[in-house]
Structures are given as C-alpha cells and as structure tokens.
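With one protein chain removed, the remaining protein chains of the complex are shown where they sit.
Now for subunit A:
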C-alpha cells in the first residue's frame, strides 16, 4: 500500500510537470504551421537582410566594374519572365549548387577578413552560419521532392589580398552579388511554393 501511494503520487506529480511545458507552449490561437517553402523563403529573406546591413554598415563607394570573382553563379541569364516558368527540381538543385558556391566564397572572405581584422567579421560569421542553415533546409527539401544534387563548380578565388582596400572591394563585390542572388532566390521560392504543394 505504501509503495502504491508513493508511486501514484510521484506519477501524478511527474504527469503534471510533463504537462506544464505543453500547456505553456500551446498557442491559444491556432496558427498555420509554416511550410518548408515558407521556411526557405524566410531564411533567404533573413540572409538578404544581413547582406544589406553589411553593405550599409561598411559602405564603400566603388564605381569600378567588379571583376575579382569569375566563378560566382551566373545571374545575367535570369530574367523576370523565367520566374513564372520555373521547374521545381532543377531550380532547387541549381539554387543549392549556387548557395554552395557562395558559401565557399564567403568562407574565403572570412579567412582573409580575419587576417586584416575587418570590422565586419562578426556579422560575416553570422551570415555564413545562416547560409549553412539555408543550405541544410534546402537540401532537406530536395530530398523530399527527390531533386538531384548537382556537383558544385570549383570556385576560382583570388590569390592573396595584400591590402585592406582589396578586402573591402572584394567584400563589396561579393555582397552585392549575393544580395541580388538572394532577391532572385526568394522570388524563386515564392514561385515554387504552389508546385511543391502539388508534388507532396
């Protein structure tokens, strides 16, 4: 009897304790769970915001035509019309390959920025973290829809950057490119959203 009492009281107590987080986390108003495509577009927007902040905080007025990076994803062949005719799997695969390429470039920038003690370093680290998270999310989505993974192109990165000026110019060029990439990618995710629902 004693054992029974002991165990029942502790069981009741643990049940209550277990219920507590459920109660507290439960939203009183039922909210729509964000879809995977929502997560992808939100994460892209977040990255774009970070990029814009970095560009604003470390404004660098350069009218020189950028030329340092030859292996960045090609954006000149993308037009607004393409966005209405995107195919789900090839687009997801291409975006994933593009992001991997950007990741390589930004990791390189992070490395050279460390050497030159660039003030944008903390935000750059945050950006790379967010980028990795987007890549993981995108990869998960690709697995779900069985989109093939493309072999990412080999980045051709500039050699040593001897001066702080070179680092600044390189970071501006990369960030400007990446901002436009995020703009396109975000719109691509918005366009693909109905297509994902149709597949799943």
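Everything that follows uses one rule, which is that a residue touches a chain if its C-beta (ideal position, glycine included) is under 8 Å from a C-beta of that chain, and two chains touch if they have at least 3 such contacts; residues count from 1.
Heads up, the rule we're going with is that contacts and distances are computed from a predicted model.
One subunit of the complex is not drawn; among "Ciliary neurotrophic factor receptor subunit alpha-like", "Ribonuclease", "Signal peptidase complex catalytic subunit SEC11" or "D-2-hydroxyglutarate dehydrogenase, mitochondrial", its UniProt record names it "Ciliary neurotrophic factor receptor subunit alpha-like". Note that of A:58, A:78 or A:132, the residue touching the chain absent from this view is A:78. Where subunit A meets the omitted chain, the residues involved are 2, 5, 9, 12-13, 16, 19-20, 23-24, 26-29, 45, 48-49, 52, 63, 65-67, 75-81, 83-84, 173, 176-177, 179-181, 183-184, 186-188, 190-191, 193-194.
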